[in-house]
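Only a single protein chain was left out; the remaining protein chains are all shown in position.
Order of writing sets the labels: A and B. Residues in every chain begin at 1.
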Amino acid sequence: MHLSETVSSGFFFLAPWLVFAPVVGLLINLIFSKRFKFSENTIGAVASAASGAAFIVSILLAYSISANHGEMARWRLAEWIHIGALNIDWTFRVDSLSATMALIVSGVGTLIHIYAIGYMREDVRFKHGEERYARFFIYLNLFIAMMMILVSGDSYMMLFVGWEGVGLCSFLLIGFWFEMDTLGRPSWANSNAGNKAFITNRVGDFGFLIAGFLTFWYLGSFQFDQVFAAAPAIAASAPWVIVAITLFMLVGVAGKSAQIPLYVWLPDAMAGPTPVSALIHAATMVTAGVYLVTRSAPLFTLVPQAQYIVAMVGAVTALFAATIAVGQYDIKKVLAYSTISQLGFMVAAVGSGAYVAGMFHLMTHAFFKALLFLSAGSVILGMERGHHHLAHHKPSSPTLPPKGEGSSLSSRERAKVREKTNHSEEVFDPGDMRNMGGLRKTMPVTFWLYIFGTLALMGIFPFAGFWSKDEILLDASLHYPGVYWLLTIAAFFTAFYMGRQIWMVFFGEARTEVAAHAQESPKVMTVPLMALAALSLLGGAFNLPFDGFHNLGHWLSYTIGEAEALPLNLTVAGISTLLALAAIFISWLIYGRNPLKAGQIDPLKRPLGFVFTGMENKWFVDEIYFALIINPFKRISQFLADVIDWRFWHDFVHETVIAGAYNWISKIALNRYADQQGINAFGNWLGDATQWASANLRKIQNGFVRSYALSVMLGVVVILGYLIFK
Amino acid sequence: MVPVNDYVALSAVLFTIGALGVLIRRNPLIVFMSVELMLNAANLAFVAFSSVFQTFNGQIFVFFVIAVAAAEVAVGLALLVEIFKSKKNINIDDLNSLKG
Partner (left out) sequence: MTSDLIIFLVLSLIAVSSALGMLFSKNAVYSALFLALNFVTVAVFYLLLGAPFIAMTQITVYAGAIMVLFLFVIMLLGAESLAPSKALPWQKPLAVLLAVMLAVESIYLIFSRASSSGVIASPNAALNSMDSLREMAMMLFNQYLLPFEVASVLLLVAMVGAIVLAKQEKAGQK
């Protein structure tokens, strides 16, 4: 380990603990939780402490950077690959950009860990899987460790290690309840969702790898500084190289940050427990793509054509996803599409060259989207509590296993329990907004937390989302007007579907008995949300568009260079605020004034007709993918496996030709002809011949002396004859 | 002056007759006598040659042959008597129990 020359003091030596603190946490839980029978609180506390330790290290690193006037530090931990010209080390890069990401990830992550203590305690009981509690926190800590590797990597390859690692953790956590679907019925649904996330991400990783290979081949290295130093020369001589690199990176971004066309995994990823959705699919993992583009800013600024493509992809995604969100009924699905849409905002921002705006929105989005997701989790659990409350107090319900009993049922047995309990009552979806209503009265704390998050998302003054979204819109309007208009319309839809959600969930009358009996969540869940709510309200202070308050911009300028610090543009702010308020009003007209009754179909369905059907069914994108890509692929692989591999190669070539030939050679040719009829027969013939000879020669011994004497005489005569004729 | 070849030829003829007797006759006594005849023929040849070379070696050899022949006849005839006691006849064709 050695220090970079630029660093003289500070806490930079703590950099590896960004990764190792969560690793220690997960190892403690992995090795000792069963042996020493940790209580659930202990497991959660260990994991949260590990994440908190990473947060403290991030703070110290940020402090060290600012104490060094923004100088970054590189801390090499270990050599990794040294082959010829290829040198990749595990080096920690501590600069303002990575420190920002580390703070967001570990800060929001720690809050979510604390929340998850309470959430998972109830969830494992609803799903009859108490022994998996520790596994959840192990996976969460693993995720934090991987994300830290991603943001602290000093080269594209180290970034990719973390990139893959968070993809793995996403898979593990989405498919946490792998043998069931979201309603607890035995099904392939959850594990399919995990597969979908992993495989779709893989397509993105393919793009990232191609970009990486091109980077190494033409720019000679993976390490950031070397790449950025070599880029301008190549851009001048062969600009297509940089364009190719950036566009392939865009493929990776589309995979990881859920842009068109690879966003399809994120809505399915809602199958995982809600803390997972909050942490991974709202605040941290999906922002890795945005981080990648920001980190590669020197490359992107060299190729304005690629920048435009990136911005347009982001903008189109933002609008597209927002339209889908309007037609969704599941509370988490609305938020998922909202995430895709907001990611589109971020990608559009960094595509337009507004890196500070993009990172700012990344930060505020982490606050309020995590808040929204966790509050939605609170809502869902509240519905579940109401559901079980009703089930327990109904005399006809079958007895469930008592809560809190550490059960060692196998997953098959648990599935049977679930089926039994589910069949006695009809399957109930606690996340369906059509089953909710009037939760304002039964879950007031959650209601207010949700309002905070919603207002921040809509971009209402003075919440954090207002500042960050407006900065994006302003930057877009200056660079690419088309992008600006797309984003503005998307912002309108954002406010509309969030309003719709608020009216449907919290206002009106409870549409089902369960909603009427919903219960509020415990403090261990609501207190972290209050912290997030405060950040959602006050987070705008990080980068206010007034002179002297561009804190984030100033901070990031240490890494990505001076950005234009734009003052507040009242026109843009005014248009977006008016549109948001208009959307709230329209949604109130449709959903708030005459609250939905039980069983009533969505009031937008008839007026919009097939448009609404498209929104409901996410514009049939999944179905198109299945028809165009996945089913033909399956058919080809089926053909290859069945016909080519099994029937031709195995059955014919191996079995018939090779094995058959071998068998024929050994059984027929060698065994029957060569051995039995050949050698064996010869051996037998020798024996027979000897026997025949001896049987016949035996007859000479006939016992008669006369014949013996005769033979002597014969011999004498013969010898004499020979002597005569010699 | 008789050439010695004649004596040897006579010896050969007598020997042949003796051999024929051994082969043909089934009475062991005749067979024995044929054997004596053969010995005699050999003796004749010995003496003829000793006479040619004017030494006594041949005669001394004949002396010993006669002695041995006498002993052999004694023992052989005793054996024959023994056989007769058990078999009650002296057909040598009956003595074929050593066949393979």
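Here is the rule we go by: a residue touches a chain if its C-beta (ideal position, glycine included) is under 8 Å from a C-beta of that chain, and two chains touch if they have at least 3 such contacts.
Keep in mind the model is a prediction, meaning the values are calculated, not measured.
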Absent-chain interface as seen on chain B, which is shown: 1-10, 12-21, 23-27, 29-30, 32-34, 36-37, 40, 43-44, 47-48, 50-53, 56-57, 59-60, 62-64, 66-75, 77-82, 84, 89-91, 93, 96
Missing-chain contacts mapped onto chain A: 702, 704, 706-707, 710, 713-714, 716-717, 720-721, 723-724
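Everything below uses one rule, namely that only the chains that are shown with their structure count from here on.
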For chain A paired with chain B, centre-to-centre distance based on mean C-alpha positions, whole Å: 122
List of chain B residues in touch with chain A within their complex: 19, 22-24, 26, 92-93, 95-100
Chain B-facing residues of chain A, complex: 698-706, 709-710, 713
